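Note that this is a trimmed complex: some chains were dropped, and none of the rest were shifted.
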Amino acid sequence: MEQLFSLAQQNLLSPIILFFALGFSVAIAKSDLNFPEAIAKGMSLYLLFAIGFKGGASLSGYGIDLQLILSLLSGIILSATLPFLAFVLLRILTKMSAIDAAAVAAHYGSISIVTFVAASSILEIQGISYDGYMVAVAATMEAPAIISALWLISRKNKASKGLDGELMREILLNGSIVLLIGSFFIGLITGKDGLSEISPFISAPFKGVLCLFLLDMGLVAGRGLMNAKGAVSGRSVLFGVLMPLAGATIGLIFALVIGLPLGSTVLLMVLSASASYIAVPAAMRVAVPEANPAIYLTLSLGVTFPFNLTVGIPLYVTIATAVIGA
Amino acid sequence: MEMHEAKRVEIIIEKIMENRLTDLLIEAGVKGFSVLPVSGGSGSSGHWSREGQISRAQGMSAVVCLVKPERLEKTLDAIFPMLDRHIGVVSVTDTKVMRAELF
């Protein structure tokens, strides 16, 4: 308990969280601080490029082992099944329509890569190491949740066009995934030599860029909340806090079953707990335009993302440490 | 300068549907179009802005398409199913163009 508090406090006072909080609060105070869209996108390209490459380079030289394969499989299974849990929870807790609930569920099965990056930064500060292949696990967890949710929707709504070939290609080849996985493999191929060539670009400045990026995320999340007032009920907000806890718990069970070490366990919990706000919202707009985007964007970016960043991550670290031991 | 009757079709549609829409336009035999960025807006589904956004879910594009009057009906028929399901607005304005053979 004491550890949890000290960790939570340390986390809340880290620059990345403080910059997120700064953005969130000045957006609500209606400051005109903002980042050009191109800069926000440029920072997100940088972050994906850097974590992909570093993840791959750290694996280079190791063969493919069983744990890697089991981790990837776990990711796929988690992503494909968590939407069902989310859907049931939503139907019990809230009065959301089945379509809206399924669309929200897709987001919670999928992942938020920035939450993942923030968690790995926090692990680094704690001196807890993790496996480079967790980046690949993150990548596998984007798409399956979408397919599960579209299946849920097609059951309810016969008219729904669902998953055509073009959408499938868009989901599997979406820019974020392609950059993450591509950088991962280039890191894997070029290994330590490659890393030493570009490390001054992707390692040293990484945390500073992350601060700026979270400032922007705070601004966007805060403004989103302001514009969406009324779109989400109190019970939906409750879901936005309970679902990450449920997801993290199930992620922990998977990690225990396949015997992941501490750092990677935390990351699998974080991936399970986090909700997408880039790939999944886009897919939902295309496939399920009837679902209200204000609901899923607000829950994912306005509720669950800040919750994970501030309370969730230190909690998951504490629980995993208690269960597995440091 | 001889000018010819034409229609200026302006479609403001979700960015994520932009390519699908322009594919429909091309299938409908339209000879050309231009896409203009939209930086923000407001409608029944609320207020939005592209500032600081990385999500591809929000945001609109304006597709401007000059067509011969006789091609209008087919063009509108082609895009109607998409506009029925997706948020967006269409306006059709009488205009004049220089070289009729281009449209």
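Going by the order they are written in, the chains are A and B; count residues from 1 in each one.
Criterion: a residue touches a chain if its C-beta (ideal position, glycine included) is under 8 Å from a C-beta of that chain, and two chains touch if they have at least 3 such contacts.
Here the structure is a predicted model, which means the values were calculated and not measured.
Displayed chains are single representatives of each kind; full-complex composition is A x3, B x3.
Just so we're on the same page, only the chains that are shown with their structure count from here on.
Computed from the mean C-alpha positions, the centre of subunit A lies at a distance of 34 Å from the centre of subunit B.
Within the complex formed with subunit B, the subunit A residues making contact are 34-37, 40-41, 44, 166, 216, 219-220, 223, 227-228, 231, 277-278, 281-282, 284-286, 289-290, 292-294, 297, 301. Of all residues in subunit B, only 14, 16-17, 20, 45-58, 85-87 touch subunit A in the complex they form.
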